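Beneath this line is the structure, given in C-alpha coordinates, with notes to follow.
Apart from one protein chain that is not included, each protein chain of the complex appears where it belongs.
For chain A:
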Amino acid sequence: MWNRIKLFLLNNGTLLFTILIFVVGYFICGRIYPAMQKPQVFFNLFINNASLLLLAIGMTFVVISNGIDLSVASMLALTTVASAALLKANVNPYVIMPLMLVMGISFGAFQGFIIQRLKVEAFVVTLMGSFFCRGMAYIISLTSVTITDPVYKSLGLQKVLIPGFGKTYVYLYSVVAIIVFLAAIYIAKYTRFGRTMYAIGNNEQSARLMGLPVERTRILVYAFSGFCSSLGGIAFSLALLSGYGQYAPTMEMDAIASVVMGGTLLTGGVGNVIGTLFGVLINGTIVSVLQFNGTLSSWWTRIGVGVLTLLFIGIQMLFQLGGKKKAS
(Lines give C-alpha, C1' and ligand atoms only; values in the text may rest on other atoms or scores of the structure.)
Protein backbone atom coordinates (compact mmCIF):
# COMPACT_ATOMS: atom_id res chain seq x y z
CA MET A 1 0.00 0.00 0.00
CA TRP A 2 2.70 2.47 0.98
CA ASN A 3 4.60 1.58 -2.18
CA ARG A 4 1.55 2.36 -4.21
CA ILE A 5 1.16 5.75 -2.59
CA LYS A 6 4.84 6.41 -3.15
CA LEU A 7 4.54 5.52 -6.81
CA PHE A 8 1.49 7.70 -7.17
CA LEU A 9 3.32 10.59 -5.52
CA LEU A 10 6.30 10.14 -7.80
CA ASN A 11 4.16 10.00 -10.90
CA ASN A 12 1.92 12.91 -9.99
CA GLY A 13 4.27 14.74 -7.67
CA THR A 14 4.71 17.86 -9.75
CA LEU A 15 0.99 18.13 -10.39
CA LEU A 16 0.17 17.77 -6.71
CA PHE A 17 2.83 20.29 -5.87
CA THR A 18 1.40 22.79 -8.33
CA ILE A 19 -2.05 22.38 -6.82
CA LEU A 20 -0.59 22.66 -3.33
CA ILE A 21 1.26 25.87 -4.20
CA PHE A 22 -1.86 27.35 -5.70
CA VAL A 23 -4.05 26.45 -2.74
CA VAL A 24 -1.53 27.59 -0.14
CA GLY A 25 -0.70 30.71 -2.11
CA TYR A 26 -4.33 31.62 -2.54
CA PHE A 27 -5.00 30.91 1.14
CA ILE A 28 -2.17 33.20 2.23
CA CYS A 29 -3.35 35.92 -0.15
CA GLY A 30 -6.83 35.48 1.27
CA ARG A 31 -5.50 36.08 4.76
CA ILE A 32 -3.65 39.22 3.66
CA TYR A 33 -6.46 40.61 1.53
CA PRO A 34 -9.73 39.40 3.05
CA ALA A 35 -11.64 40.48 -0.06
CA MET A 36 -9.94 37.65 -1.94
CA GLN A 37 -11.87 35.16 0.18
CA LYS A 38 -15.07 36.05 -1.66
CA PRO A 39 -16.05 33.33 -4.11
CA GLN A 40 -16.59 35.92 -6.84
CA VAL A 41 -12.93 36.93 -6.67
CA PHE A 42 -11.96 33.32 -7.13
CA PHE A 43 -14.24 32.89 -10.12
CA ASN A 44 -12.92 36.13 -11.55
CA LEU A 45 -9.75 34.13 -12.20
CA PHE A 46 -11.74 32.15 -14.76
CA ILE A 47 -13.23 35.30 -16.25
CA ASN A 48 -9.94 37.15 -16.57
CA ASN A 49 -7.92 34.19 -17.74
CA ALA A 50 -10.34 32.42 -20.08
CA SER A 51 -8.28 33.24 -23.17
CA LEU A 52 -5.02 32.39 -21.47
CA LEU A 53 -6.47 29.07 -20.37
CA LEU A 54 -7.55 28.27 -23.93
CA LEU A 55 -4.12 29.14 -25.34
CA ALA A 56 -2.38 27.19 -22.61
CA ILE A 57 -4.48 24.08 -23.32
CA GLY A 58 -3.41 24.12 -26.97
CA MET A 59 0.15 24.83 -25.90
CA THR A 60 0.11 21.86 -23.51
CA PHE A 61 -0.72 19.51 -26.37
CA VAL A 62 2.00 20.97 -28.55
CA VAL A 63 4.57 20.81 -25.77
CA ILE A 64 3.64 17.24 -24.87
CA SER A 65 4.30 16.21 -28.46
CA ASN A 66 7.74 17.84 -28.10
CA GLY A 67 7.07 20.99 -30.08
CA ILE A 68 6.43 24.61 -29.34
CA ASP A 69 3.91 27.08 -30.72
CA LEU A 70 4.85 30.72 -30.43
CA SER A 71 2.11 31.91 -32.76
CA VAL A 72 -0.80 31.53 -30.31
CA ALA A 73 -0.96 35.08 -28.98
CA SER A 74 -0.66 36.59 -32.45
CA MET A 75 -3.36 34.27 -33.72
CA LEU A 76 -5.53 35.55 -30.87
CA ALA A 77 -4.87 39.15 -31.86
CA LEU A 78 -5.53 38.39 -35.52
CA THR A 79 -8.83 36.74 -34.61
CA THR A 80 -9.98 39.75 -32.61
CA VAL A 81 -9.15 42.16 -35.43
CA ALA A 82 -10.54 39.96 -38.19
CA SER A 83 -13.82 39.35 -36.40
CA ALA A 84 -14.18 43.02 -35.50
CA ALA A 85 -13.52 44.05 -39.10
CA LEU A 86 -15.96 41.47 -40.45
CA LEU A 87 -18.60 42.60 -37.98
CA LYS A 88 -18.11 46.11 -39.20
CA ALA A 89 -18.75 44.84 -42.73
CA ASN A 90 -22.10 43.52 -41.47
CA VAL A 91 -21.33 39.85 -41.75
CA ASN A 92 -23.53 37.62 -39.67
CA PRO A 93 -21.75 36.92 -36.34
CA TYR A 94 -22.76 33.27 -36.48
CA VAL A 95 -20.88 32.98 -39.74
CA ILE A 96 -17.86 34.80 -38.39
CA MET A 97 -17.20 32.57 -35.42
CA PRO A 98 -16.91 29.29 -37.35
CA LEU A 99 -14.92 31.17 -39.97
CA MET A 100 -12.43 32.29 -37.34
CA LEU A 101 -12.13 28.76 -36.02
CA VAL A 102 -11.51 27.45 -39.52
CA MET A 103 -8.85 30.12 -39.97
CA GLY A 104 -7.13 29.07 -36.76
CA ILE A 105 -7.31 25.38 -37.55
CA SER A 106 -6.04 25.73 -41.09
CA PHE A 107 -3.22 28.04 -40.08
CA GLY A 108 -2.19 25.66 -37.32
CA ALA A 109 -2.34 22.71 -39.68
CA PHE A 110 -0.26 24.60 -42.23
CA GLN A 111 2.40 25.27 -39.60
CA GLY A 112 2.30 21.65 -38.56
CA PHE A 113 2.70 20.60 -42.18
CA ILE A 114 5.82 22.74 -42.64
CA ILE A 115 7.28 21.49 -39.37
CA GLN A 116 6.57 17.85 -40.07
CA ARG A 117 7.05 17.53 -43.80
CA LEU A 118 9.74 20.08 -44.53
CA LYS A 119 11.57 19.41 -41.28
CA VAL A 120 11.96 23.02 -40.25
CA GLU A 121 12.37 23.80 -36.55
CA ALA A 122 8.99 24.27 -34.84
CA PHE A 123 10.46 27.22 -33.01
CA VAL A 124 11.32 29.07 -36.22
CA VAL A 125 8.14 28.19 -38.10
CA THR A 126 5.80 29.29 -35.34
CA LEU A 127 7.88 32.39 -34.69
CA MET A 128 7.34 33.32 -38.33
CA GLY A 129 3.71 32.40 -37.97
CA SER A 130 3.53 34.79 -35.04
CA PHE A 131 5.06 37.64 -37.06
CA PHE A 132 2.78 36.83 -39.95
CA CYS A 133 -0.40 36.88 -37.88
CA ARG A 134 0.46 40.15 -36.15
CA GLY A 135 1.38 41.70 -39.47
CA MET A 136 -1.90 40.54 -40.99
CA ALA A 137 -3.74 42.01 -38.02
CA TYR A 138 -2.11 45.37 -38.68
CA ILE A 139 -2.86 45.10 -42.36
CA ILE A 140 -6.55 44.67 -41.52
CA SER A 141 -6.52 47.63 -39.19
CA LEU A 142 -3.79 49.77 -37.72
CA THR A 143 -6.04 50.99 -34.95
CA SER A 144 -8.38 49.39 -32.48
CA VAL A 145 -11.76 48.38 -33.96
CA THR A 146 -14.74 48.47 -31.62
CA ILE A 147 -17.46 45.84 -31.83
CA THR A 148 -20.98 47.16 -31.64
CA ASP A 149 -22.76 44.05 -32.83
CA PRO A 150 -25.68 43.15 -30.52
CA VAL A 151 -25.03 39.42 -30.75
CA TYR A 152 -21.43 39.78 -29.67
CA LYS A 153 -22.47 42.19 -26.94
CA SER A 154 -25.08 39.86 -25.51
CA LEU A 155 -22.77 36.84 -25.76
CA GLY A 156 -19.97 38.76 -24.13
CA LEU A 157 -22.12 39.90 -21.23
CA GLN A 158 -23.99 36.62 -20.82
CA LYS A 159 -23.55 35.68 -17.17
CA VAL A 160 -23.67 32.10 -16.01
CA LEU A 161 -24.48 31.70 -12.33
CA ILE A 162 -22.44 29.20 -10.38
CA PRO A 163 -24.87 26.80 -8.67
CA GLY A 164 -24.55 26.84 -4.90
CA PHE A 165 -22.77 30.17 -4.73
CA GLY A 166 -25.69 32.55 -4.87
CA LYS A 167 -25.01 35.50 -7.08
CA THR A 168 -21.53 34.37 -8.08
CA TYR A 169 -21.15 34.19 -11.83
CA VAL A 170 -18.77 33.61 -14.67
CA TYR A 171 -19.24 34.73 -18.24
CA LEU A 172 -20.22 32.41 -21.05
CA TYR A 173 -16.74 32.32 -22.55
CA SER A 174 -15.29 31.07 -19.26
CA VAL A 175 -17.71 28.16 -19.49
CA VAL A 176 -16.55 27.50 -23.03
CA ALA A 177 -12.95 27.48 -21.81
CA ILE A 178 -13.86 25.00 -19.10
CA ILE A 179 -15.63 22.77 -21.62
CA VAL A 180 -12.58 22.79 -23.87
CA PHE A 181 -10.48 22.05 -20.81
CA LEU A 182 -12.58 18.99 -19.93
CA ALA A 183 -12.55 17.84 -23.54
CA ALA A 184 -8.78 18.22 -23.60
CA ILE A 185 -8.41 16.02 -20.50
CA TYR A 186 -10.51 13.39 -22.23
CA ILE A 187 -8.63 13.66 -25.51
CA ALA A 188 -5.23 13.45 -23.86
CA LYS A 189 -6.09 10.51 -21.65
CA TYR A 190 -8.59 8.35 -23.46
CA THR A 191 -8.24 8.75 -27.21
CA ARG A 192 -5.84 7.17 -29.63
CA PHE A 193 -4.80 10.62 -30.78
CA GLY A 194 -3.90 11.66 -27.24
CA ARG A 195 -1.83 8.57 -26.50
CA THR A 196 0.00 8.91 -29.82
CA MET A 197 0.80 12.47 -28.83
CA TYR A 198 2.51 11.30 -25.64
CA ALA A 199 4.33 8.58 -27.57
CA ILE A 200 5.69 11.08 -30.08
CA GLY A 201 6.81 13.35 -27.29
CA ASN A 202 8.67 10.57 -25.53
CA ASN A 203 10.43 9.23 -28.56
CA GLU A 204 9.38 10.02 -32.08
CA GLN A 205 11.41 7.27 -33.64
CA SER A 206 10.00 4.51 -31.51
CA ALA A 207 6.51 5.90 -32.05
CA ARG A 208 7.11 5.64 -35.77
CA LEU A 209 8.46 2.13 -35.44
CA MET A 210 5.38 1.17 -33.47
CA GLY A 211 3.37 2.12 -36.52
CA LEU A 212 1.73 5.15 -34.98
CA PRO A 213 0.61 7.88 -37.38
CA VAL A 214 3.29 10.39 -36.40
CA GLU A 215 2.82 12.84 -39.24
CA ARG A 216 -0.94 13.07 -39.00
CA THR A 217 -0.88 13.38 -35.24
CA ARG A 218 1.68 16.14 -35.21
CA ILE A 219 -0.19 18.17 -37.82
CA LEU A 220 -3.40 17.63 -35.84
CA VAL A 221 -1.70 18.82 -32.65
CA TYR A 222 -0.75 22.09 -34.27
CA ALA A 223 -4.21 22.38 -35.79
CA PHE A 224 -5.66 21.90 -32.30
CA SER A 225 -3.41 24.63 -30.97
CA GLY A 226 -4.59 26.90 -33.78
CA PHE A 227 -8.19 26.05 -32.91
CA CYS A 228 -7.58 26.90 -29.26
CA SER A 229 -5.93 30.21 -30.10
CA SER A 230 -8.68 31.35 -32.43
CA LEU A 231 -11.26 30.29 -29.83
CA GLY A 232 -9.24 32.26 -27.31
CA GLY A 233 -9.36 35.16 -29.73
CA ILE A 234 -13.14 34.98 -29.93
CA ALA A 235 -13.31 34.89 -26.12
CA PHE A 236 -10.95 37.86 -25.99
CA SER A 237 -13.00 39.89 -28.44
CA LEU A 238 -16.17 39.03 -26.51
CA ALA A 239 -14.53 40.16 -23.28
CA LEU A 240 -13.19 43.45 -24.60
CA LEU A 241 -15.72 44.00 -27.41
CA SER A 242 -13.00 45.25 -29.72
CA GLY A 243 -10.21 44.02 -31.94
CA TYR A 244 -6.66 45.26 -32.05
CA GLY A 245 -3.37 43.91 -33.40
CA GLN A 246 -1.54 44.77 -30.20
CA TYR A 247 -3.69 42.69 -27.90
CA ALA A 248 -1.95 40.05 -25.80
CA PRO A 249 1.57 41.10 -26.72
CA THR A 250 3.40 38.41 -24.76
CA MET A 251 0.65 35.96 -23.99
CA GLU A 252 2.45 33.08 -25.68
CA MET A 253 5.12 33.41 -23.00
CA ASP A 254 2.48 33.46 -20.27
CA ALA A 255 0.99 30.35 -21.81
CA ILE A 256 4.35 28.57 -21.91
CA ALA A 257 5.08 29.63 -18.34
CA SER A 258 1.69 28.29 -17.23
CA VAL A 259 2.35 25.02 -19.03
CA VAL A 260 5.75 24.69 -17.36
CA MET A 261 4.31 25.57 -13.96
CA GLY A 262 1.70 22.88 -14.53
CA GLY A 263 4.38 20.23 -14.63
CA THR A 264 4.61 19.64 -18.37
CA LEU A 265 8.18 19.02 -19.47
CA LEU A 266 9.32 21.09 -22.42
CA THR A 267 11.24 18.05 -23.66
CA GLY A 268 7.89 16.45 -24.35
CA GLY A 269 6.17 13.26 -23.36
CA VAL A 270 5.31 14.24 -19.80
CA GLY A 271 2.56 16.49 -18.57
CA ASN A 272 -1.15 16.99 -18.40
CA VAL A 273 -3.82 19.55 -18.93
CA ILE A 274 -4.97 19.69 -15.30
CA GLY A 275 -1.61 21.04 -14.25
CA THR A 276 -1.88 23.68 -16.94
CA LEU A 277 -5.17 24.89 -15.44
CA PHE A 278 -3.45 25.42 -12.12
CA GLY A 279 -0.51 27.08 -13.84
CA VAL A 280 -2.96 29.55 -15.37
CA LEU A 281 -4.67 30.05 -12.00
CA ILE A 282 -1.35 30.77 -10.29
CA ASN A 283 -0.58 33.29 -13.02
CA GLY A 284 -3.97 34.89 -12.49
CA THR A 285 -3.57 34.93 -8.71
CA ILE A 286 -0.33 36.90 -8.97
CA VAL A 287 -2.08 39.47 -11.13
CA SER A 288 -5.05 39.79 -8.78
CA VAL A 289 -2.76 40.16 -5.77
CA LEU A 290 -1.10 43.06 -7.52
CA GLN A 291 -4.49 44.57 -8.19
CA PHE A 292 -5.56 44.12 -4.57
CA ASN A 293 -2.37 45.57 -3.23
CA GLY A 294 -2.48 48.58 -5.49
CA THR A 295 0.93 49.93 -4.52
CA LEU A 296 3.01 47.18 -6.10
CA SER A 297 3.94 47.92 -9.66
CA SER A 298 3.08 45.74 -12.59
CA TRP A 299 6.65 44.62 -13.17
CA TRP A 300 6.43 42.44 -10.08
CA THR A 301 4.12 40.18 -12.12
CA ARG A 302 6.94 39.42 -14.49
CA ILE A 303 9.47 38.86 -11.74
CA GLY A 304 6.97 36.74 -9.82
CA VAL A 305 6.16 34.55 -12.82
CA GLY A 306 9.86 34.17 -13.60
CA VAL A 307 10.75 33.15 -10.05
CA LEU A 308 7.83 30.73 -9.86
CA THR A 309 8.79 29.13 -13.17
CA LEU A 310 12.29 28.62 -11.81
CA LEU A 311 10.88 27.13 -8.62
CA PHE A 312 8.69 24.71 -10.52
CA ILE A 313 11.52 23.59 -12.74
CA GLY A 314 13.56 22.89 -9.63
CA ILE A 315 10.73 20.80 -8.21
CA GLN A 316 10.31 18.92 -11.47
CA MET A 317 13.98 18.06 -11.51
CA LEU A 318 13.82 16.79 -7.94
CA PHE A 319 10.94 14.52 -8.86
CA GLN A 320 12.72 13.34 -11.98
CA LEU A 321 15.80 12.49 -9.93
CA GLY A 322 13.58 10.68 -7.47
CA GLY A 323 11.96 8.75 -10.30
CA LYS A 324 15.31 7.77 -11.74
CA LYS A 325 16.52 6.50 -8.39
CA LYS A 326 13.33 4.51 -8.10
CA ALA A 327 13.84 2.98 -11.52
CA SER A 328 17.44 1.95 -10.99
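Here is the rule we go by: a residue touches a chain if its C-beta (ideal position, glycine included) is under 8 Å from a C-beta of that chain, and two chains touch if they have at least 3 such contacts; residues count from 1.
One rule holds in what follows: contacts and distances are computed from a predicted model.
Undergrad: Considering only the chain that is not displayed, what protein name does its UniProt record carry among "Xaa-Pro dipeptidase", "Sugar ABC transporter permease", "PTS system, galactitol-specific IIA component" or "Protein ImuB"?
TA: Spelling it out: the chain absent from the display is recorded in UniProt as "Sugar ABC transporter permease".
Undergrad: Using the definition of touch stated at the top, determine which of A:142, A:183 or A:210 touches the missing chain.
TA: Of the listed residues, the one touching the omitted chain is A:142.
Undergrad: One chain isn't shown here. Among A:9, A:95 or A:124, which residue touches it?
TA: Answer from the full complex: A:124 touches the omitted chain.
Undergrad: One chain isn't shown here. Among A:99, A:178, A:253 or A:315, which residue touches it?
TA: Here the residue in touch with the unshown chain is A:253.
Undergrad: Mind listing the chain A residues that contact the chain we can't see here?
TA: 68, 114, 117-121, 123-125, 127-132, 134-136, 138-139, 142, 245, 253, 256-257, 260, 266-267, 297, 299-303, 305-307, 309-310, 313-314, 317
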